[in-house]
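For this depiction, one protein chain was excluded, whereas all remaining protein chains were kept in their positions.
To keep things simple, chains are lettered A, B, C, D and E as they appear, and every chain counts its residues starting from 1.
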């Protein structure tokens, strides 16, 4: 697939998906909404990459929603019978949410590398990533409050699990900017870097670390951490045991022992590609 | 779309999806797995029908899975690294489950009209329908137990909500046939009819009743009954209130008053068709 | 308090709350909405009765909502800013739901004795009662579907726990009448009686049975059955044990032994009245 | 282990655990509380039986708790600091509940064959079995209400999942006897038989059916039906897929095909015995 | 209403509720328990304020429960039948919990401004506020442990969602004082200020920021953050979409664009006042 709002590459088992409309502040336009889930899902399905870096270009990570999309009455209309419009609006919100859900549901980790402003829909998006890293000049802003609406694509659902409740609420109610330094202190980002280049280098190093590990073990970690957020510890332990009954086999562990003995990296098999069932006809 | 394992029609706002391979006992072959979710989703998306009848042909509703599908090593392989095969198998099960989940997630009711045997995958399928009706010679059988495996496409997840737990367990553990009469007594089917024709006529009459009612009101009922099964009453009441804040507007009610005054059927607007977001450009 | 839509009495530890507007088909008018929760709560708070019979007068139990209430724009208005109207509508639904929730949250059982039609809001109401009994000519109807709206006061949240899912859905989608006989077969009512008088006599006998038992034991039963519907068995067992640590003391059991030895009814202490905290100053 | 309150046998892969104190109405005395969970767990751990019949002797299945146990102040004391006694009482209830939980948590089905009275603790017990069968003269009674206390060992937690809510509540509030016939109508028992012998013969036949099927497939069914009762359908489907990734392998299915071709019963491998981890040293 | 334990004011859409018994260390006496929920609910119902500051007077925010309230046997009595006293005690705890629940359930944010000691019931109370701010000399103490009891009004239920689990447990088990500085580090308070005046000024500035934003958007944020804490992300996203179907209309957004163009603050409509249903007659 050809991408217009994104640049997509895979190298050394590391995929990078980059927002590439810096002149438009990487706003989320129609192309973006179509391409992001496609790109992420294809990378996962191909099983050639073991980790995804979600990056951007220019001064700001993203200014969020391209409001022009919503101003176009073809895209969102509240005309006609109001009940049916509401039913339509509900589905539109669910569809847009699904765009970011894919970051969470793919089998491989997604690392967001954030420079400058991460605004509105940008916060919804990076809240669904596995880990966040940023530059010193980065800032986060729940812009929706400033625009007279309630953020509806994940910020209010996922961010409360990432930062302390009190800060979460102040940021949501005021639309205030959260600085990079404070974002690290409260646990939103794992690390802050001096500039865009040093951040990308550091994130690539973390990605390289991940890419050398068993993709099956990593996929298990991601599934379990996702699951644990939403279930009781007892349910999560039980799910772990069922999972492990299928996924744990000693082959990968043997490879790590052999590799250590030979001072090399273990050569793990990739996950199976994802195909529609019975697609081979 | 052209269908091979199904016949699909829409008439008077009633869609009918019919399994049409009676000579093969309407087993679920590759075509079936591809076509069923497509057909159901398209009917919902088009918003021309307000109810779906899921029917079949020949002596038996369905004999369930076409085992040839699974015997083909291209379709399911447990070769290679066993952990990765297990990960692949898990996803295959989720994908096949999704086929039947669509009966539950569409906005309009699905009425299953069952003649003769409803076996194995057939039980998984009709458990996901809204209502079940059958002929006197119908029977239900959790065949998977007989084949040395655990049913995995919904029977053990949905049927316990449809019939008493004790009967559920006996049927699952023994693979015994459940007769039409007993199926009605324990609540699995709403009504039993003498033969295939009388059943279809009766089900079409119920479908016609549904098709005259406000599709928005019906969609709300389906969403709420689905939701209530899986949530506490308090959560469900709260969800109802949020839903109603958008969906309840007095227009449809006014139409019923006007229609009653004029002794006609009210002429309700259809639900909006479902389209990918922003697809109109 | 003086009641206008209801008659309220307490005799021999049995309270009876009777809808008393038979000429208006006992529709739920403004008085009803104000008085029902007040009456039920006061009976519980006083702790003089150990069980409540919810009955009605005339040919029909209730025709449901008095639509005039909603036609009055003072009571429900969707004018002005639509978002704020929706917020207001949501709260109205929650407030009306709370009217029926009280039947569930009081400490003592509520037995509904239903003659003739139990329609629309009537189904929402009796679904929140502990037990339902009816006359041969009784019928139940989810009328809201017929009026172009989704029932929103509990029918779709509680009734699916009372009757088989398939019947639940057919009744909701079609607005069809459910007969007394079929209501018993599918578990909605415990018993059907020839006429209003024989029903009331029978229900009073059941109420008398309840009123002779320890009100603390009964309150525990009600709390636990409510709780079990909405929680896992493991959570419910755990809650039971915590409850019992406070509520189980052998005094009531000793009284039953003593009474049996003397061939009398045990003389149990009433529950404490419910008062606002610290209100006695 | 030697049993005093029970008789335990295993024959043809069918275990039978029989209450053997008919002269004492099979009340649950100290021996019973110690022996039942031990017996059930050992049968499961040994993996020699594929199903358990829980039966009794004499005129009545069981009269429930031997109250002498509780009258002994050594067994239950509410002396001393009341808070600490309450903490102790809570744990006692949890411990007694655990006795019956084991019927649910073992890997193989438990079929209860009930003659005459099944009273008090008997209802708690059979509610935790997989299936219930009874004689024509059987009856069920939530006796605790009659004794001035709230049943606390599972009746109020599991029975509401087995019978309609309205009947559940009437039985709990009144302590009324539920007849065999009505028990079948409302789904509590699967079948009613003329007398004790015919019941045992029939239940043994069902057990024999179960014992010929793959014990791994049956164990999966039991785990899934247990799980589905307490979780959403979506969670249950997801758990099923994880389970199947480990447990589904085509060997057992192949055996059913081969057996059918040769007109014999398939010869399935038993489940592994349960041992403490690393116990073999 | 006249308040005795509180001072209540509304200015510029900012309400302030101030504990005004500094000489009694602002302990929670009878007046407090009656007045706090009334005051908070009335402010919400009136819809004249868009945010509430919860403040105090004197050297300490509050010393928690006025123990004299509980020493008075009229207020809490464990005399008489112990089971019934326990039932009464349970309800008393629920009633007192409800006092603080109201801080969470009102539609508008509550900002707690804490000077000096915040002790015992004070921690229960501020844990239910949206955001916490404090002075340098502030400290927090789960005093109940020191008094030989388990905190029961929310501290153990809400504080674990506000601070790391390990700190939560140490504070609960030891009753140790948590300093202002450490409280900020672990996320309990958003900011620490040199003294009472500078804190109140800063909190008023934050409140002013909130008060300029759309009250409907803010109410949506509060509802969603509350909801997300207690539900899975998937349930929360789904609830968000239903909510938005009713609450999102572009009017408020248009006002923000217009205001920005004119360099003014947007003039949003207030939320509707909360009235009992049908109360206007």
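The rule is simple: contacts are C-beta pairs under 8 Å (C-beta built on N, C-alpha and C of every residue); 3 or more make two chains touch, one makes a residue touch a chain.
What you are looking at is a predicted structure, and each value in this text was computed from that prediction instead of being measured.
If you put the hidden chain back, the residue from E:69, E:86 or E:200 that touches it is E:86. One chain is missing from the display, and on chain A it is touched by residues 51, 109, 130-132, 161-163, 187-190, 206, 209-210, 213-214, 216-218, 220-222, 224-225, 228-229, 232-234, 236-238, 240-250, 252-253, 255-256, 266, 268. In the full complex, chain C contacts the hidden chain through residues 231, 235, 239, 242-247. If you put the missing chain back, the residues of chain D touching it would be 30, 33-34, 69, 74-75, 80-92, 95-96, 216, 219, 246-249, 251-252, 269-272, 274, 276-278, 280-281.
Definition applied: only the chains that are shown with their structure count from here on.
In terms of C-beta pairs in contact, B-D outnumbers the other of A-B and B-D.
Chain C has residues 82, 86-87, 89-91, 161, 163, 186, 216, 229, 246-249, 252 in contact with two or more other chains.
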